[in-house]
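Excluded from the complex is one protein chain; the other protein chains are retained at their positions.
Chains: A, B and C, in written order; residue numbering restarts at 1 for each.
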Amino acid sequence: MNLWILSEGVNYELKMTHKDLKENLKEVHQLKITNETNIVELIDSLKNSGFNAKRLALACEIYNEMVNDKDCIKFFGLAGALVPAGMQKILHDFIKEGYIDVLVTTGANLTHDLAEALGYHHLQGDQIDAKGFNDSDLYKSEMNRIYDVLMPNKVYEGIEDFVSNLKIPDNEMTVSSFLQFLGNQLPNNSESILNICAKKDIPIFCPAFTDSGLALQIGFNHQQVNLNHFKDMLKMVDLAWDAKKAGVCFIGGGVPKNYIMQSLQFCPTSASYAIQITMDRPESGGLSGATLKEAISWGKVNEKAKYSTVISDATVALPLIFWFLKESKKKN
Amino acid sequence: MNLWILSEGVNYELKMTHKDLKENLKEVHQLKITNETNIVELIDSLKNSGFNAKRLALACEIYNEMVNDKDCIKFFGLAGALVPAGMQKILHDFIKEGYIDVLVTTGANLTHDLAEALGYHHLQGDQIDAKGFNDSDLYKSEMNRIYDVLMPNKVYEGIEDFVSNLKIPDNEMTVSSFLQFLGNQLPNNSESILNICAKKDIPIFCPAFTDSGLALQIGFNHQQVNLNHFKDMLKMVDLAWDAKKAGVCFIGGGVPKNYIMQSLQFCPTSASYAIQITMDRPESGGLSGATLKEAISWGKVNEKAKYSTVISDATVALPLIFWFLKESKKKN
Amino acid sequence: MNLWILSEGVNYELKMTHKDLKENLKEVHQLKITNETNIVELIDSLKNSGFNAKRLALACEIYNEMVNDKDCIKFFGLAGALVPAGMQKILHDFIKEGYIDVLVTTGANLTHDLAEALGYHHLQGDQIDAKGFNDSDLYKSEMNRIYDVLMPNKVYEGIEDFVSNLKIPDNEMTVSSFLQFLGNQLPNNSESILNICAKKDIPIFCPAFTDSGLALQIGFNHQQVNLNHFKDMLKMVDLAWDAKKAGVCFIGGGVPKNYIMQSLQFCPTSASYAIQITMDRPESGGLSGATLKEAISWGKVNEKAKYSTVISDATVALPLIFWFLKESKKKN
Partner (left out) sequence: MNLWILSEGVNYELKMTHKDLKENLKEVHQLKITNETNIVELIDSLKNSGFNAKRLALACEIYNEMVNDKDCIKFFGLAGALVPAGMQKILHDFIKEGYIDVLVTTGANLTHDLAEALGYHHLQGDQIDAKGFNDSDLYKSEMNRIYDVLMPNKVYEGIEDFVSNLKIPDNEMTVSSFLQFLGNQLPNNSESILNICAKKDIPIFCPAFTDSGLALQIGFNHQQVNLNHFKDMLKMVDLAWDAKKAGVCFIGGGVPKNYIMQSLQFCPTSASYAIQITMDRPESGGLSGATLKEAISWGKVNEKAKYSTVISDATVALPLIFWFLKESKKKN
């Protein structure tokens, strides 16, 4: 007889044909926020809830495990352009705290990181519309819009000045070596992603580097440059091959996700930990929205891996994950 | 001459044909999380970022203003089924703390709230798939799935027991009066939404009440019942009409959003504050994803209103908003 | 030995541990559009493709099977407001051609259907923004915006004139009876949904009827009205109970989807055919985006049912499905 106590005072027999099913079920906890709530408690509590709150809590827990697993190489795929939205220092601190071992990102993030490192700033643009300005007005004012953020054209001029004066050591160096060289040219107090990666010897891969404002300036000013993308591709496979254990965290999908995934595909070690924070969904078949479960079929993610996909804007989830990791560390 | 200091040491002339544009621009702040970060600081900092992080921060700020505005009637539209995902106590505490004056919700939320109040629980179901069970197995085990949460069929039996014993005072009472009567039958220690609303005399409107498991049990067991929906509709219009000032917060869209909006449409006071937390988008024309700006054309939202739409799962945003409001209150 | 011919000239041994898997695999056909392509061929071809094209083709095929299955009662859940987007005659013709047996819809669709039936029109509004008008301008011009469609406030006055003159036969009639009465008042040449349903004796259920401009006008002008929602709820369960076989098609989610689903849940016959056209997704736990597979756990959809979810704007998918059904019929 299957008698199942669902809560104090409410016992009843459950028609439970599958014994295993029964044994794996836990109650949903109704979350309570009190005067003493802190980020670690909040996330721990959400772990026993449902929907994306639970997925976010699981992502935090999995990331924390990755960080504490000495054997795990943490691959971090960063799509989009998060620096314009104020995430530069969070990303800088992910690297500084040792939460990232290999960074794969877009040229956009590097271009905007460079702009901030050189002393330029992005501007808040959400009042534009309310004030009666439209995109034609912005064009005339040489203000480039990224949803609710603006980047003045002047920033490109600053980047061009900087880039044109670079003494590139080797026209055929790999993209990742070039990015390390670049990071070392930046002021050490800048909280720049490029700079902290250079200082900590964290490789940055940027497979679509020529798809960026930064690469355009390099191309315009250093016409002999032919940075090597293929050596980076093979180096990346080597990093995946040599990893005792692999963990992946994808912020958005795009090229960074695929590049990490393809490196793991042919390796003995598929990912043991996998996190993805995205607004993309699987139904239209693109890799950006593909489930982490699908990656098991490819051998990119291990069938025994711990994984969690959170459907969330990265600007909301990233600070929370970082805050959780930092506070969890403090407690240990 | 337009000289614009973007940051220390980087001065340059900006081709800014629109003086007003220039004067309204603020820098994006790069967020920093430290050992001293608390929820109020985090949100305040995100207010100067971009994308949904900024929208969430604005939503928190606007909600806080609503709470502190004595003249403002706070209409809260709650779609979906958030109790199964662990949000019952958060919602209970929104009401307890005085953050909601009028609640419009779905029958689903009320049904699940009643289940928890009667001592039943929802179950975490995210391991189902990993253990090799599918929806046919769940059906045989009489487990109803709501994404990653399960509700045993037995819960319906408990609700039926409870409902069949109700002495409904008036077959033609309004739905909102019935819900108040119902709330008063529930144990006071239950942290139930129905119960706290009854105790605090907060009206609950449920325009699609017969679209719920709870209403089905009422219909099966009390065949003479014809709860009045029209009087509620007019009462709701009266509440909107009488409000000195109106504020709205929509969790998801659906009927709760439209019902609040239609009440405001014909009133002298359209909403002065408006928040919506949703995963729906405007492009396919449904009201659930419609922008708050569109509501200005209808006279539902005031053209001078403060408003913010956050594209986020409510299970992530709601606890953060509540936490922010609670901590902000403590500081005052 | 597993020798598998993937295409002419390319034979190879497939490491296929699961015999069943192998036997169920068909090649993806690369679609070809020629001078002779018609809608039936296009859809048939897409049935062997992937992603949402395939889902749409399956939805067409399943709907066609429903139509040809004499035992099947076809429940049609219509959310949103599709009449403003030009879908009134398509929906009218779905009913006229016998593709719908029971309609469950929103008050919005009925309100807009009534407006068109009375000779009013919705207006194309996509040039508004380009011409420099915003929602405040629209408000001043008494133009209500629905994404890129406008409805002049004047329409409400026309509806009020019509409604105030209605001689409602019974203040406590069911909503569905009232809607039949209403349909019969409309001109027979109107291609109105209300009118064709009345003429063909197709019941219309509208569980959230008081959440509509139409109901507001009824409430304002006929204060004694208390249309019965509970009897409709039970009548709907009876319809589901009495169906030899059931098929469901959901355009969007919301109340119409849930109302049909809850009626099927407690019946001996769960749905044998199920289609849903939606932009909503499952990850945030709402019923609107819930998979049809999930509905199997509830006993709403049969575990042997044929089902397909298409992630598509209904304004794109609906005309294609109708066109396919109509042309398929012609061929038989």
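Throughout what follows, a residue touches a chain if its C-beta (ideal position, glycine included) is under 8 Å from a C-beta of that chain, and two chains touch if they have at least 3 such contacts.
Because the structure is a prediction, the values reported are computed rather than measured.
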Exercise. Kindly state which of the options A:29, A:74, A:121 or A:281 is in contact with the chain not pictured.
Key: A:281
Quiz item: Per the definition of touch given earlier, which of A:124, A:212 or A:328 contacts the omitted chain?
Solution: A:212
Quiz item: Residues of chain A in contact with the chain that isn't shown?
Solution: 79-81, 84-85, 108, 134-136, 138-139, 143-149, 172, 207-213, 215-216, 218-220, 223, 225-234, 237, 252, 254-255, 258-259, 262, 266, 279-290, 293-299, 303, 313-315
Practice problem: Over the whole complex, note the residues of chain C touching the chain we left out. | Solution: 6-10, 12, 14-18, 20-22, 24-33, 35, 37, 42, 46, 48-54, 56, 83-90, 93, 116, 118-128, 131, 133, 137-138, 140-143, 146-150, 152-154, 157-158, 191, 279, 311-313, 315-317, 319, 322-323, 326, 330
Practice problem: List the residues of chain B that touch the chain left out of this view. | Solution: 50-52, 55, 132, 134, 281, 283-285, 309, 311
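Simple rule for what comes next: only the chains that are shown with their structure count from here on.
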Practice problem: Determine whether chain A and chain C, two copies of the same sequence, contact each other through the same residue numbers or different ones, counting it as same when over half of the numbers at the interface appear on both sides. | Solution: same
Quiz item: How many Å are there between the centre of chain A and the centre of chain B, using C-alpha atoms for each centre?
Solution: 29
Quiz prompt | Computed distance of Cα centres, chain C from chain A, in Å | solution = 39
Practice problem: Specify, in ascending order, the residues of chain C that touch 2 or more different other chains. | Solution: 134, 281, 283-285
